[in-house]
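A protein chain is absent from this complex, but the other protein chains hold their places.
So, subunit A:
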Amino acid sequence: KTRKPDNTAFKQQRLPAWQPILTAGTVLPAFFVIGLIFIPIGIGIFVTSNNIREYEIDYTGTEPSSPCNKCLNVSWDSTPPCTCTINFTLEHSFESNVFMYYGLSNFYQNHRRYVKSRDDSQLNGDNGSLLNPSKECEPYRTNEDKPIAPCGAIANSMFNDTLELYRIDNDTRTPITLIKKGIAWWTDKNVKFRNPTGDGNNLTALFQGTTKPVNWPKPVYMLDSEPDNNGFINEDFIVWMRTAALPTFRKLYRLIERKNNLQPTLQAGKYSLDIAYNYPVHSFDGRKRMILSTISWMGGKNPFLGIAYITVGSICFFLGVVLLIIHHKYGNRNTSADIPN
(Lines give C-alpha, C1' and ligand atoms only; values in the text may rest on other atoms or scores of the structure.)
Protein backbone atom coordinates (compact mmCIF):
# COMPACT_ATOMS: atom_id res chain seq x y z
CA LYS A 1 0.00 0.00 0.00
CA THR A 2 1.47 3.27 -0.98
CA ARG A 3 1.25 6.14 1.40
CA LYS A 4 1.57 8.64 -1.35
CA PRO A 5 -0.90 11.43 -0.79
CA ASP A 6 -3.55 12.10 -3.36
CA ASN A 7 -2.85 14.82 -5.78
CA THR A 8 -6.10 16.62 -5.30
CA ALA A 9 -6.34 20.36 -5.40
CA PHE A 10 -7.80 20.44 -1.92
CA LYS A 11 -5.15 18.32 -0.27
CA GLN A 12 -2.36 20.17 -1.99
CA GLN A 13 -3.92 23.50 -1.02
CA ARG A 14 -4.15 24.40 -4.64
CA LEU A 15 -7.87 24.98 -4.96
CA PRO A 16 -8.65 27.61 -7.53
CA ALA A 17 -9.13 30.78 -5.62
CA TRP A 18 -9.93 34.39 -6.05
CA GLN A 19 -7.24 36.40 -4.35
CA PRO A 20 -8.46 39.89 -3.73
CA ILE A 21 -6.18 42.42 -2.15
CA LEU A 22 -7.38 45.63 -0.62
CA THR A 23 -5.35 48.32 -2.24
CA ALA A 24 -6.01 51.96 -2.67
CA GLY A 25 -6.79 51.24 -6.28
CA THR A 26 -9.52 48.75 -5.54
CA VAL A 27 -10.98 50.51 -2.55
CA LEU A 28 -11.13 53.94 -4.19
CA PRO A 29 -14.13 53.24 -6.40
CA ALA A 30 -15.88 51.56 -3.50
CA PHE A 31 -15.47 54.67 -1.39
CA PHE A 32 -16.81 56.88 -4.12
CA VAL A 33 -19.71 54.56 -4.80
CA ILE A 34 -20.61 54.41 -1.12
CA GLY A 35 -20.40 58.16 -0.93
CA LEU A 36 -22.54 58.61 -3.99
CA ILE A 37 -25.17 56.18 -2.76
CA PHE A 38 -25.28 57.23 0.86
CA ILE A 39 -25.55 60.96 0.38
CA PRO A 40 -28.75 60.84 -1.72
CA ILE A 41 -30.27 58.24 0.58
CA GLY A 42 -29.42 60.40 3.55
CA ILE A 43 -30.93 63.46 1.94
CA GLY A 44 -34.03 61.47 1.08
CA ILE A 45 -34.42 60.22 4.64
CA PHE A 46 -33.73 63.62 6.06
CA VAL A 47 -36.35 65.28 3.90
CA THR A 48 -38.90 62.60 4.64
CA SER A 49 -38.20 62.88 8.31
CA ASN A 50 -38.61 66.62 8.21
CA ASN A 51 -41.95 66.34 6.48
CA ILE A 52 -43.34 64.29 9.30
CA ARG A 53 -45.59 66.16 11.67
CA GLU A 54 -45.15 65.38 15.29
CA TYR A 55 -46.65 67.02 18.33
CA GLU A 56 -45.76 66.13 21.88
CA ILE A 57 -47.31 67.15 25.19
CA ASP A 58 -45.85 66.38 28.55
CA TYR A 59 -48.75 65.94 30.91
CA THR A 60 -46.95 64.67 33.96
CA GLY A 61 -47.87 67.77 35.82
CA THR A 62 -44.76 68.40 37.83
CA GLU A 63 -44.92 72.13 37.17
CA PRO A 64 -47.44 73.83 39.41
CA SER A 65 -48.93 75.63 36.42
CA SER A 66 -49.84 72.43 34.68
CA PRO A 67 -53.51 71.45 34.81
CA CYS A 68 -52.48 67.96 35.78
CA ASN A 69 -50.48 69.10 38.76
CA LYS A 70 -53.34 68.19 41.05
CA CYS A 71 -53.14 64.58 39.97
CA LEU A 72 -49.43 64.27 40.49
CA ASN A 73 -49.67 62.09 43.54
CA VAL A 74 -52.54 59.86 42.56
CA SER A 75 -52.50 56.30 43.65
CA TRP A 76 -53.74 53.31 41.78
CA ASP A 77 -57.12 52.99 43.33
CA SER A 78 -58.37 56.53 43.48
CA THR A 79 -62.01 56.53 42.56
CA PRO A 80 -63.24 58.48 40.78
CA PRO A 81 -60.09 58.96 38.75
CA CYS A 82 -58.39 62.27 38.80
CA THR A 83 -58.98 63.99 35.50
CA CYS A 84 -57.32 66.94 33.89
CA THR A 85 -57.54 68.68 30.56
CA ILE A 86 -54.72 70.17 28.56
CA ASN A 87 -55.40 72.51 25.70
CA PHE A 88 -52.99 72.77 22.85
CA THR A 89 -52.76 74.20 19.37
CA LEU A 90 -51.54 72.47 16.28
CA GLU A 91 -49.72 74.95 14.08
CA HIS A 92 -49.76 72.70 11.07
CA SER A 93 -52.37 70.33 9.91
CA PHE A 94 -51.66 66.57 10.01
CA GLU A 95 -52.48 65.35 6.53
CA SER A 96 -52.27 61.59 6.65
CA ASN A 97 -53.19 59.05 9.30
CA VAL A 98 -52.23 60.18 12.74
CA PHE A 99 -50.84 57.88 15.38
CA MET A 100 -51.33 58.68 19.00
CA TYR A 101 -48.70 57.51 21.45
CA TYR A 102 -48.16 57.71 25.12
CA GLY A 103 -44.61 58.09 26.21
CA LEU A 104 -42.97 57.31 29.51
CA SER A 105 -39.56 58.36 30.70
CA ASN A 106 -37.35 56.95 33.38
CA PHE A 107 -39.45 53.85 33.39
CA TYR A 108 -37.27 50.79 33.32
CA GLN A 109 -39.30 48.33 31.35
CA ASN A 110 -36.05 46.67 30.45
CA HIS A 111 -35.05 45.87 34.00
CA ARG A 112 -34.20 42.21 34.19
CA ARG A 113 -36.47 41.49 37.07
CA TYR A 114 -39.25 43.20 35.16
CA VAL A 115 -38.66 41.71 31.73
CA LYS A 116 -38.80 38.15 32.91
CA SER A 117 -41.77 38.67 35.14
CA ARG A 118 -44.39 37.21 32.83
CA ASP A 119 -45.72 33.84 31.81
CA ASP A 120 -45.96 33.49 28.08
CA SER A 121 -47.76 30.19 28.17
CA GLN A 122 -50.43 31.68 30.40
CA LEU A 123 -50.82 34.52 27.94
CA ASN A 124 -51.00 31.98 25.15
CA GLY A 125 -54.13 30.54 26.67
CA ASP A 126 -52.66 27.52 28.38
CA ASN A 127 -55.14 26.46 31.00
CA GLY A 128 -52.55 24.83 33.21
CA SER A 129 -50.47 27.96 33.39
CA LEU A 130 -53.57 30.04 33.93
CA LEU A 131 -54.15 28.46 37.30
CA ASN A 132 -50.54 27.77 38.09
CA PRO A 133 -48.46 30.64 36.75
CA SER A 134 -44.72 30.45 36.31
CA LYS A 135 -42.45 31.18 39.25
CA GLU A 136 -40.96 34.04 37.24
CA CYS A 137 -44.05 36.04 38.09
CA GLU A 138 -43.11 36.38 41.74
CA PRO A 139 -44.02 38.47 43.66
CA TYR A 140 -46.99 39.03 41.38
CA ARG A 141 -47.87 35.40 41.05
CA THR A 142 -50.68 34.89 43.51
CA ASN A 143 -52.86 37.12 45.53
CA GLU A 144 -54.81 35.78 48.48
CA ASP A 145 -53.96 32.24 47.35
CA LYS A 146 -55.51 32.76 43.98
CA PRO A 147 -53.39 32.78 40.86
CA ILE A 148 -53.16 36.14 39.20
CA ALA A 149 -54.14 36.32 35.56
CA PRO A 150 -52.21 37.84 33.87
CA CYS A 151 -49.41 37.34 36.33
CA GLY A 152 -46.17 39.21 36.65
CA ALA A 153 -44.83 42.69 37.13
CA ILE A 154 -45.32 43.79 33.52
CA ALA A 155 -49.01 43.05 33.50
CA ASN A 156 -49.45 44.40 36.98
CA SER A 157 -48.05 47.77 36.02
CA MET A 158 -50.04 48.18 32.84
CA PHE A 159 -50.49 51.76 31.74
CA ASN A 160 -54.02 52.79 32.55
CA ASP A 161 -54.39 56.48 31.79
CA THR A 162 -57.25 57.21 29.46
CA LEU A 163 -56.60 59.84 26.84
CA GLU A 164 -59.30 61.52 24.85
CA LEU A 165 -58.81 64.09 22.15
CA TYR A 166 -61.22 66.89 21.30
CA ARG A 167 -61.07 69.45 18.61
CA ILE A 168 -62.11 72.86 19.81
CA ASP A 169 -63.90 74.73 17.09
CA ASN A 170 -65.49 77.96 18.22
CA ASP A 171 -65.78 76.71 21.78
CA THR A 172 -67.45 73.48 20.73
CA ARG A 173 -65.66 70.33 21.59
CA THR A 174 -65.95 67.68 18.92
CA PRO A 175 -64.49 64.36 20.00
CA ILE A 176 -62.03 62.82 17.59
CA THR A 177 -62.56 59.15 16.90
CA LEU A 178 -59.69 57.13 18.30
CA ILE A 179 -59.39 53.64 16.94
CA LYS A 180 -58.06 51.17 19.44
CA LYS A 181 -57.51 48.22 17.13
CA GLY A 182 -54.47 47.64 14.99
CA ILE A 183 -52.06 49.03 17.50
CA ALA A 184 -50.47 45.68 18.36
CA TRP A 185 -48.50 43.35 16.15
CA TRP A 186 -50.83 41.16 14.18
CA THR A 187 -48.92 38.04 15.18
CA ASP A 188 -49.07 38.99 18.83
CA LYS A 189 -52.78 39.50 18.76
CA ASN A 190 -53.60 36.42 16.75
CA VAL A 191 -50.97 33.87 17.71
CA LYS A 192 -48.91 34.78 20.70
CA PHE A 193 -51.71 36.02 22.91
CA ARG A 194 -54.78 33.88 23.34
CA ASN A 195 -57.56 33.70 25.84
CA PRO A 196 -57.91 30.48 27.73
CA THR A 197 -60.03 27.93 26.00
CA GLY A 198 -62.99 26.11 27.42
CA ASP A 199 -66.71 25.67 26.99
CA GLY A 200 -68.34 28.67 25.55
CA ASN A 201 -66.95 32.09 25.04
CA ASN A 202 -67.78 33.55 28.34
CA LEU A 203 -64.52 35.06 29.46
CA THR A 204 -65.72 35.48 32.99
CA ALA A 205 -66.21 31.76 33.24
CA LEU A 206 -62.94 30.99 31.54
CA PHE A 207 -61.00 33.11 33.97
CA GLN A 208 -62.76 31.41 36.88
CA GLY A 209 -60.43 30.68 39.73
CA THR A 210 -58.03 33.51 39.02
CA THR A 211 -57.77 36.91 40.45
CA LYS A 212 -56.94 40.27 38.93
CA PRO A 213 -53.49 41.81 39.20
CA VAL A 214 -53.15 43.75 42.41
CA ASN A 215 -52.94 47.15 40.83
CA TRP A 216 -55.73 46.69 38.36
CA PRO A 217 -59.12 48.16 39.09
CA LYS A 218 -60.86 45.56 36.96
CA PRO A 219 -60.10 41.95 36.09
CA VAL A 220 -58.61 41.10 32.73
CA TYR A 221 -61.89 39.93 31.22
CA MET A 222 -63.37 43.36 31.71
CA LEU A 223 -60.74 45.36 29.84
CA ASP A 224 -62.99 46.01 26.92
CA SER A 225 -66.54 45.53 25.90
CA GLU A 226 -65.78 43.94 22.56
CA PRO A 227 -65.09 40.23 22.87
CA ASP A 228 -62.30 40.24 20.29
CA ASN A 229 -60.45 42.89 22.21
CA ASN A 230 -60.94 41.55 25.66
CA GLY A 231 -58.99 39.39 28.02
CA PHE A 232 -55.46 38.59 27.00
CA ILE A 233 -56.04 39.76 23.47
CA ASN A 234 -56.79 43.28 24.48
CA GLU A 235 -54.52 45.34 22.29
CA ASP A 236 -53.63 47.92 24.91
CA PHE A 237 -52.53 45.06 27.07
CA ILE A 238 -50.52 43.42 24.27
CA VAL A 239 -48.78 46.69 23.49
CA TRP A 240 -47.83 47.10 27.09
CA MET A 241 -46.55 43.56 27.32
CA ARG A 242 -43.95 44.21 24.64
CA THR A 243 -41.28 45.59 26.91
CA ALA A 244 -39.44 48.61 25.64
CA ALA A 245 -35.72 48.59 25.00
CA LEU A 246 -34.82 51.81 26.70
CA PRO A 247 -36.03 53.63 29.80
CA THR A 248 -37.49 56.40 27.67
CA PHE A 249 -40.02 54.93 25.33
CA ARG A 250 -43.35 55.47 23.67
CA LYS A 251 -46.10 53.06 22.94
CA LEU A 252 -48.83 53.23 20.40
CA TYR A 253 -52.10 54.20 22.00
CA ARG A 254 -54.67 54.98 19.35
CA LEU A 255 -55.01 55.51 15.65
CA ILE A 256 -56.72 58.44 14.02
CA GLU A 257 -57.72 57.54 10.52
CA ARG A 258 -58.12 60.01 7.77
CA LYS A 259 -61.79 60.30 6.95
CA ASN A 260 -61.67 61.53 3.38
CA ASN A 261 -59.24 62.93 0.93
CA LEU A 262 -60.47 66.47 1.12
CA GLN A 263 -59.74 67.13 4.74
CA PRO A 264 -56.54 66.59 6.69
CA THR A 265 -56.83 64.16 9.56
CA LEU A 266 -56.10 66.82 12.08
CA GLN A 267 -56.51 70.37 10.94
CA ALA A 268 -54.38 73.09 12.36
CA GLY A 269 -56.19 74.59 15.26
CA LYS A 270 -57.05 74.18 18.87
CA TYR A 271 -57.42 70.86 20.56
CA SER A 272 -57.85 69.63 24.04
CA LEU A 273 -56.63 66.45 25.65
CA ASP A 274 -58.70 64.91 28.40
CA ILE A 275 -56.71 62.73 30.69
CA ALA A 276 -57.98 60.29 33.25
CA TYR A 277 -54.84 60.47 35.34
CA ASN A 278 -54.38 57.07 37.01
CA TYR A 279 -50.80 56.17 36.41
CA PRO A 280 -48.36 57.44 39.04
CA VAL A 281 -44.92 58.23 37.75
CA HIS A 282 -43.83 60.95 40.12
CA SER A 283 -42.52 58.47 42.65
CA PHE A 284 -39.71 57.43 40.33
CA ASP A 285 -39.18 60.80 38.61
CA GLY A 286 -40.94 59.59 35.53
CA ARG A 287 -42.57 61.68 32.85
CA LYS A 288 -45.67 61.02 30.83
CA ARG A 289 -46.23 62.35 27.38
CA MET A 290 -48.80 62.21 24.68
CA ILE A 291 -47.49 62.23 21.13
CA LEU A 292 -49.34 62.77 17.90
CA SER A 293 -47.38 61.77 14.84
CA THR A 294 -47.82 61.04 11.19
CA ILE A 295 -45.89 58.15 9.69
CA SER A 296 -43.99 57.83 6.45
CA TRP A 297 -42.50 54.72 4.86
CA MET A 298 -39.64 55.05 7.24
CA GLY A 299 -41.62 55.54 10.40
CA GLY A 300 -41.77 58.60 12.54
CA LYS A 301 -39.59 61.62 12.88
CA ASN A 302 -36.00 60.52 13.22
CA PRO A 303 -33.35 62.95 12.06
CA PHE A 304 -30.56 60.64 13.20
CA LEU A 305 -30.71 58.22 10.32
CA GLY A 306 -30.68 60.89 7.64
CA ILE A 307 -27.87 62.85 9.22
CA ALA A 308 -25.88 59.70 9.80
CA TYR A 309 -26.24 58.67 6.19
CA ILE A 310 -25.19 62.07 4.92
CA THR A 311 -22.22 62.16 7.29
CA VAL A 312 -21.00 58.69 6.44
CA GLY A 313 -21.48 59.34 2.75
CA SER A 314 -19.49 62.54 2.95
CA ILE A 315 -16.74 60.91 4.96
CA CYS A 316 -16.48 58.14 2.42
CA PHE A 317 -16.31 60.63 -0.38
CA PHE A 318 -13.70 62.65 1.42
CA LEU A 319 -11.64 59.55 2.17
CA GLY A 320 -11.94 58.60 -1.44
CA VAL A 321 -10.42 61.90 -2.44
CA VAL A 322 -7.65 61.55 0.16
CA LEU A 323 -6.89 58.06 -1.02
CA LEU A 324 -6.83 59.24 -4.60
CA ILE A 325 -4.21 61.79 -3.71
CA ILE A 326 -2.17 59.28 -1.77
CA HIS A 327 -2.51 56.76 -4.51
CA HIS A 328 -1.18 59.20 -7.04
CA LYS A 329 1.57 60.52 -4.90
CA TYR A 330 2.85 57.22 -3.58
CA GLY A 331 1.44 54.88 -6.14
CA ASN A 332 4.41 55.07 -8.45
CA ARG A 333 6.78 54.23 -5.70
CA ASN A 334 4.98 51.03 -5.09
CA THR A 335 4.65 49.77 -8.58
CA SER A 336 8.19 50.38 -9.67
CA ALA A 337 10.18 49.97 -6.51
CA ASP A 338 11.08 46.52 -5.43
CA ILE A 339 12.28 44.72 -2.42
CA PRO A 340 15.64 46.08 -1.53
CA ASN A 341 18.12 43.28 -1.41
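We adopt the following convention: a residue touches a chain if its C-beta (ideal position, glycine included) is under 8 Å from a C-beta of that chain, and two chains touch if they have at least 3 such contacts; residues count from 1.
Please note the rule applied: contacts and distances are computed from a predicted model.
Chemist: For the chain that's not shown, choose its UniProt protein name out of "Regulator of G protein signaling 9 binding protein", "Phospholipid-transporting ATPase", "Protein TRANSPORT INHIBITOR RESPONSE 1-like" or "Exosome complex component RRP40".
Modeler: "Phospholipid-transporting ATPase"
Chemist: Which of A:70, A:180 or A:242 sits in contact with the chain that's absent?
Modeler: Touching the chain that is not displayed is residue A:242.
Chemist: List the residues of subunit A that touch the chain left out of this view.
Modeler: Interface residues of subunit A facing the absent chain: 2-7, 11-24, 27, 34, 38, 41, 45, 97, 99, 101, 103, 107-121, 124, 134, 136, 138-140, 153, 156-157, 182-185, 187-188, 191-192, 239, 242-252, 255, 280, 283-285, 293, 295-302, 304-305, 308-309, 312, 315-316, 319, 323, 326-327, 330-331, 334-335, 338-341.
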